[in-house]
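What follows is an incomplete set of chains from the complex, kept in their original frame.
When the chains are written out, they are named A and B in that same order, and each has its own residue count from 1.
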Amino acid sequence: MREVDFTLSAGPTAASARTLAALGSPITYHYDPEFLDAFRRTERKVASIFRTESSVVMMQGEAVLGLEAAARGLVRPGDKVLNLVSGVFGKGMGMWLTDFGADLHEIEVPYDDVIDPGDVERFLESNPDTTMVAVVHCETPSGTATDVASIGRIAAARGVLTLVDCVSSVGGMAFEVDEWGLDVCVLGPQKCLGGPPGMSLMSVSERAWEVMEKNPQAPRGSFLSLLDWKRTWFGEGRFPFTPSVVDVHGVESVCDQILEEGVDASIARHAAAASACRAGVAAMGLRIWPRSEAIAANCVTSIAVPDGLDHDRIRSHARERYGVMLSGGQGAGNLVRIGHMGPTANGLHPVVGLLALGRSLLDMGAHVDVGAGVEAALASIAARSGAS
Amino acid sequence: MREVDFTLSAGPTAASARTLAALGSPITYHYDPEFLDAFRRTERKVASIFRTESSVVMMQGEAVLGLEAAARGLVRPGDKVLNLVSGVFGKGMGMWLTDFGADLHEIEVPYDDVIDPGDVERFLESNPDTTMVAVVHCETPSGTATDVASIGRIAAARGVLTLVDCVSSVGGMAFEVDEWGLDVCVLGPQKCLGGPPGMSLMSVSERAWEVMEKNPQAPRGSFLSLLDWKRTWFGEGRFPFTPSVVDVHGVESVCDQILEEGVDASIARHAAAASACRAGVAAMGLRIWPRSEAIAANCVTSIAVPDGLDHDRIRSHARERYGVMLSGGQGAGNLVRIGHMGPTANGLHPVVGLLALGRSLLDMGAHVDVGAGVEAALASIAARSGAS
């Protein structure tokens, strides 16, 4: 099998050499004083990226674990919960909330659109007994970004808890836990931070802890328990179970990298990559999947597949012929995604994605103007880099 | 802070350079065909180490995750379950089983002893409605090994399911899933395989799958769900969530290393290290924690702390003065553990543990004959290596 030359998927994404070196650094005992220090340093660095004074919990397990742990911890049977659905991950959260006993209410829009904060406000006005709003910042499968800044403030103003899936947005889009009044937020290091999949980086507000403490159904004595972390790790300096030394090293390294670059600079870099990618898509004669540029995410560009073609075949073709790995829509629709997250939001990486996608479409008989697409993307990059 | 020179803890243990290189190898998309291949290859390699034809499930999350997932999947409320308790991990399993609704029966022995298979047989004779036996092969915190070969056969002969914690034993002690008739076994790669913490490597028998399928309480749509893996991964070739590419690379590498060495050779190497270590302990004038050599584990030697001293202070002293990280008993008693697992079961590593422990005890006023201990350990190693 041909080795991949460029991993331009929607995460896990290609990691930097520095990150890989950290992942390959010696494994120590988890109670070695050096590792204990590293763990605590990393918590503080994650907090700094989240821009929060709240607790940071670093659970082992891909972000889905963190989201499940949070939902299980926060929801009491019968709680009226508003779940916002604009894509695959929002939909899945609704299933969990139902499973965990919530009185579920949803605002749902097509998966190429995003939630209107006004609708959230109206719902909360009419349903003052709502206990929580669950929202996905970036629906990675469809490449859209919802206005969590507004939704967070609307909920906070009414004392309603927020559970935010910011798995793929932090580091690539503005995200302000304290400023926006968010309660539990779950970040995946394998997206805009360019780190390893395998951890859930979470911020937990004081209020969220209180809700969990009072929730008899919140997991306790379980791998899914946030309260175990609170009790054993924060309370006694003892891990509830062996943390993954390897992932922690990787996560500390990507935190260092983004903090050295500056979180704002990283966000600007992701915005520039997304902008160049979208310019290329349009000039190539293709259409982005989201209804408008305004709601398109910074970390990934979703592109509608031309009629008569199938995203899976396109992606296999790009992978086998050109050595470029792209992503599909994971159920969100017939779309192809070019990831530009972490290191792949640098330099000409997005253009490589356009090259592979454009030429693959040509090979399969579609009408695309690859040259024009590439020129537009380069012009966008040139305009930005000239300014710096 | 002084950097550690030797990690001789009871796991996570020091990894080989080859393992670290695998952990630091490029992160790819989890649906990259290369990664899919690697994942499937690794499953087959784990099966080969387990010596089983059954399914292998590689869940993300330290072995505690796998144990919880298995217990949740297998136990139906009201099931009569026999739990064998000879240490900290057996005790914890009982709490889970109770939580999950089992009608719990336990055979418990002091934590320096092991379960007598005859007692298990007698219990099952008297309780023919028992559905499952849960047993820990190696109680790592106390350094003892229970006779799972016999217990497995006793249970299998009666059609009773077995749930086996073989987290720290596989690769260091004989372990034969099919030969012994075991149903669900959970291995941690960070012990005798010398790999990364962060995965649960599990064998699941056909019968165990059937029980889970019929169990309405078995987790479904959860990070803790074995059935999700069966349905989406085995059934549809789709991961239930993003696996940790990094850990999988590390696990494949350690599987390769042990299969190249030969599982039996690896077991012999661990046995030799344990034997040398115990010889040193005795000659030094110390006492191993287990009641007898016959029940001492191969992967770690637990040593009773002399009266008046505290294991924590001894270990801090060894770490700060001599750069050697040892483990404590994690609640099993006032003991210190020298790990000899994976790479640290090689060569003179166990002697380094004796040096650090012995000199630390001397520094703290204990009467130990370090020279005699070292000479005895070397003699044991010399005898073995001379034979080869």
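In this section, contacts are C-beta pairs under 8 Å (C-beta built on N, C-alpha and C of every residue); 3 or more make two chains touch, one makes a residue touch a chain.
From a predicted model like this one, the values you see are computed outputs, not experimental measurements.
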item: Copy count for the complete homomeric assembly [2 present here]; value: 4
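One rule holds in what follows: only the chains that are shown with their structure count from here on.
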item: Contact set on chain A toward chain B in their complex; value: 1, 3-4, 7, 9, 11-15, 20-21, 23-34, 37, 60-65, 68-69, 95-96, 99, 188, 190, 196-198, 221-224, 241-247, 250, 319, 325, 327
